[in-house]
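With one protein chain held back, the other chains of the complex are shown just where they sit.
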Amino acid sequence: MFLVPDLVVRFFHRMASPPHFYAFSERLMPWLVVIFMLLAVTGLYGGLYLAPPDYQQGDSYRIIYIHVPSAWMSLFIYVVMAIAGAIGLIWRIKLAEIVMISSASVGASFTFIALVTGSLWGKPMWGTWWVWDARLTSELILLFLYLGIIGLYGAIDDKRTASKAVAILALVGVVNIPIIHYSVEWWNTLHQGPTVAKMDKPSIHVSMLTPLLLMALAFKVYYAIALILQARVELLQRERNSQWVKTKAVEEGGL
Amino acid sequence: MKPARKQRLILIGLMVLGASLATAFALKSFNDNLMYFFPPTDVVEGKAPKDALFRLGGMVIKGSVERPDKGMMVRFKLTDFNKEVTVEYTGILPDLFREGQGIVAHGRLNAQGVFIAEEVLAKHDENYMPPEIKATLKNPANPPAGQAQ
Partner (left out) sequence: MSLQEFLAMGGYAFYVWTSYGICLVVLLANVVIPIIQRKNFLRQQGLKQKRQDL
């Protein structure tokens, strides 16, 4: 612990305290929204207008600008969720539990978007809405994992117990993450191999890659926004009997 | 770290390790079922199922696409750069179907070793580039990155 500067430790201790997190996130929110808007607008303008059509797929490939960032986020959020779950289990930090469960709905949404947009891309290009190849099937399993986590959390009334159960489910499900990533290399699939995350240079032209990376960043910031909004609801509900929530309810309850 | 926390950390580590091992063994034993298609080499060597539907994947050989009766029936050769299999298909081909493109066909072998496809899907590659760049890359001296399979 002595390797970490005192200031950082104190920052995390403060953040782990619910009222501080609530106030801090409130001040952070406008900045996040502005950054997200800038990234999304430039990314979409670059991807839908500036980027040239693909040499084989024409304009249909433009689905990539939401499909690929969503798919990346679906994996990234799951890893965040599992790490938060482990922290919650080991150190019993309430805020970690809240980050975990608040991530689940955002992660499920991104997985859903990746699956649906992939289907809408597959129909004109591959000639089918869906195939049971390793990549598509493992991504569908990821959606079920997210939904299972949301369902399990809702089914247990005591939220601290629910968090423990959910954390264990999330940690066991982590094995699916490398399977999704490497599925296109380990097995024959209809889905093509990786484009950007390759050892040699990405096999996508820079005019098409730049908007893709901008959109990926935009989705990361969006995740922060959605996570904070969800976490604040979760915090208020869990802390409903504490003084700071009562004060807040009187102030903001519109009375 | 306090002993109780250390214990929980170890317990979680073991749990994830156990789940990974179990999954690895399961995937290994079902490996063949997870393959979406068979390459032409497997078909020529008789490893693909006979008298049963299966998927065959490979690249359409340049100049091999023909329409023998001038009708809907297409005949072409698929390769994995090792062995070749002739495919016959009657129906509408996907937008991406063209010579030199990867495809996956679903069907069965007939007595002559010709693959009679009931469905043809295009498998697009991982390269994205503007048409003009592709034209300059047509020069065989500098093939596009990742194109060699």
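Just so it is clear, A and B label the chains in written order, and each chain counts residues from 1 on its own.
Operating definition for what follows: a contact is a pair of C-beta atoms (placed from the backbone, for glycine too) under 8 Å apart; a residue touches a chain by one contact, two chains touch by 3 or more.
Just so we're clear, the structure is a prediction, and the values are computed from it rather than from any experiment.
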Touch partners, limited to displayed chains, of the chain removed from view: A
Contact partner of the left-out chain, one of A:S70, A:S138 or A:S163: A:S70
Selected residue (touches chain absent from view) among A:V9, A:A23, A:L120 or A:V206: A:L120
Interface with the unshown chain - residue positions in chain A: 48-49, 53, 58-60, 62-63, 66-67, 70, 105-106, 109, 112-113, 116-117, 120-121, 123-124, 222, 225-226, 229-230, 232-233, 236-237, 240, 245-246, 248-250, 252-255
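In this text, only the chains that are shown with their structure count from here on.
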Centroid spacing, where centroids are CA-atom means, of chain A and chain B in whole angstrom: 30
Residues of chain A touching chain B in the complex: 52-57, 60-61, 64, 86, 89-91, 124-128, 131-134, 168, 171-172, 174-175, 179, 186-190, 192-195, 198, 200-201, 203-205, 207-208
Residue ranges of chain B in contact with chain A within the complex: 5, 8-9, 12, 15-16, 19-20, 23, 27, 31, 34-39, 57, 93-97, 101, 104, 119-134, 144-146
